[in-house]
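Heads up, one of the protein chains got dropped from this complex, but the rest are sitting where they should.
Think of it as A and B in the order they're written, each chain with its own count starting at 1.
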Amino acid sequence: MNKVLFSSITKKLVMALAGLFLLTFLPVHLIINLMLLKSEPEPFNKAAHFMATFPLIKIMEVVLISAILIHISWGLLLQIQNWLARPIGYVSANKSETSFFSRFMIWTGATVLIFLVLHFFNFFFIKLGFVPGNPEDFYSAAHYLFKIPAYNYIYLTCFTLLGFHLYHAFYSAFQTLGLNHRIWSPIVKVIALIYAVLLPAGFAFISVSLWLLR
Amino acid sequence: MKLTLKIWRQKNPKAKGNFETYKMDDVSPKMAFLEMLDSLNKKLVEEDKDPVAFDHDCREGICGSCGMYINGHPHGPVPAITTCHLSMRYFKEGDTIWVEPWRAKPFPVIKDLIVDRNAFDKIQIAGGFISINAGAAPEANSILVQKNKSDDAFDAAICIACGACVAACKNASAMLFVSAKISQFALLPQGRVEAVDRARAMVEKMDEVGFGNCSNTGACEAECPKEIKLVNIARLFREYYKAY
Partner (left out) sequence: MGTLTSKIPDGPLAQKWTNYKASVKLVNPANKKKLEIIVVGTGLSGASAASSLGELGYSVKNFCYQDSPRRAHSVAAQGGINAAKNYQNDGDSVYRLFYDIIKGGDFRAREANVYRSAEVSNQVIDHLTALGVPFARDYGGTLDTRSFGGVQVSRTFYSKGQTGQQCLLGAYSSLNRQIKKGTVTMYPRREMLDLVIIDGKARGIIARNLLTGAIERHAAHAVVLATGGYGTVYFMSTLAVNSNASAAWKAHKKGAFFANPSFVQIHPTCVPQLNDFQAKLTLMSESLRNDGRVWVPKIKGDARPANDIPEEERDYYLERRYPAFGNLVPRDVASRAAKERCDAGFGIGETGLAVNLDFRDAIKKQGKKAIENKYGNLFHMYKTITGIDSYEEPMQIYPAGHYTMGGLWVDYELMTTIPGLYAIGESNFSDHGANRLGAGSLMQTSCDGYFILPNTISNYLADQISIPKFATDKPEFEETEKAVLERLNKLISIKGKQTASSFHKRLGKIMWDYCGMIRNEEGLTKALGLVDELKEEFWKDLNVPGKIDELNMELEKAGRVADYFELATLLITDALNRKESCGAHFREEYQTEDGEARRNDEEYAYVAAWEYTGEAKPHTLHKEELKFENVEMKVRSYK
């Protein structure tokens, strides 16, 4: 059974399924973030409160965190195995014509992970009151953070790399599910591109607006 | 043409290898890459030196024996060919050419540019066949096969097991190789009977001999001398899922 659970293909499948779930979460997060653009804090804080307390969301939170953890740990496991599969490397760098983004998944993934850590710390800091103001007022806290240029630089860099990660991840997941089709696959690639550009761009738009326009 | 060759030399599997530099003064653009190495070896043998060892046989791109990592590409920079078909007309006066053996844990170096690809045979032995004894076959035309399926099966079946997919893959994954055989049989009614066992057995063996995992990067497809496509890998996934 272990041979099945930990076969190279099953591991990929787990990665793909966890990844796909995360892909569905991001738009939800973006919609909530868009409320930051409103001039009054109420809608955003309400949404944040709802997300923090509604029982079903609570359950989803567990699923979400598990998906993140599985995606990360399986990704690391796969990567380590992949490194072990070529103990001695080449001297001349590989010049094969491949999707540029697919080569750096572990690194773009790692950047996103660092961001996530930072992101969770933010919550932590806000709760602990390191960020000035009411600890329940995430709206003001976010506005405060996005006024810090360094925070914006980190934020923008991470989201650019997230875009890279998402672009390969999106169509790669379909391939892993065995869905490769002469007509549909090119369309999936276009959707992947749109998704990978629009989502990070949405998040970036919010951060830049808060930083420069307010 | 004058060229500089940097070739990996390694006396035996245990020895530490290194790159040797060879200056080539008189390379004709009409030579094939291996003929250029032949000319180097002729010179080395005449000087009573150890010639560069490399696998080669048919020299017409079909046996799959030859394979070298040339300037960052398995089988050199020209797509859809094997090393034996690589013409020197693709190189320029004064070029430096780096020649390395395939690098992967399941492909240990035996000597110089020769690697042991027995791992591929092991995978095929695990399930790359249709179980039928000589004499037991039904009349050939009693098995009808849709033309497009038969054509797709052929396009997968032309794999020559050279190992370029593994050599190109950043993960040293053998997925394209395995998927080619799985696809050929999965597409034909003759192969469907054992499809489930085959996918299971071949993937298990592939993992066991130590190939890396596929990350859908597509270097294998880009470098395959027989232009075997990634759709075959997707089909392998489907076949594998069906097995459970």
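Convention: a residue touches a chain if its C-beta (ideal position, glycine included) is under 8 Å from a C-beta of that chain, and two chains touch if they have at least 3 such contacts.
Model, not experiment: these values are computed from the prediction.
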| item | value |
| --- | --- |
| Which displayed chains the hidden chain touches across the whole complex | B |
| Contacting the left-out chain in the complete assembly, out of B:Met68, B:Ala153 or B:Ala199 | B:Ala153 |
| Touching residue (missing chain; options B:Met1, B:Ala53, B:Val196 or B:Ala243) | B:Ala53 |
| Of B:Trp8, B:Phe185, B:Phe211 or B:Phe237, the one touching the omitted chain in the full complex | B:Phe185 |
| Footprint left on chain B by the chain that the document does not show | 12, 28, 30-32, 34-36, 38-39, 41-42, 44-46, 48-51, 53, 55-65, 78, 80-81, 85, 87, 89, 110-111, 114, 116-118, 120-121, 124-126, 128-141, 143-147, 150-151, 153-154, 157-158, 160-161, 184-185, 188, 190-191 |
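Assume only the chains that are shown with their structure count from here on.
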| item | value |
| --- | --- |
| Centroid spacing, where centroids are CA-atom means, of chain A and chain B in whole angstrom | 37 |
| List of chain A residues in touch with chain B within their complex | 3-4, 7-9, 11-13, 78, 81-82, 84-99, 102-103, 105, 168, 171-172, 175-180, 182 |
| Touch list for chain B against partner chain A, complex | 6, 19, 69, 71-74, 77, 79, 98, 100, 103-106, 168, 170-173, 175, 203-204, 206-207, 210-219, 222-223, 230-231, 233-238, 240-241, 244 |
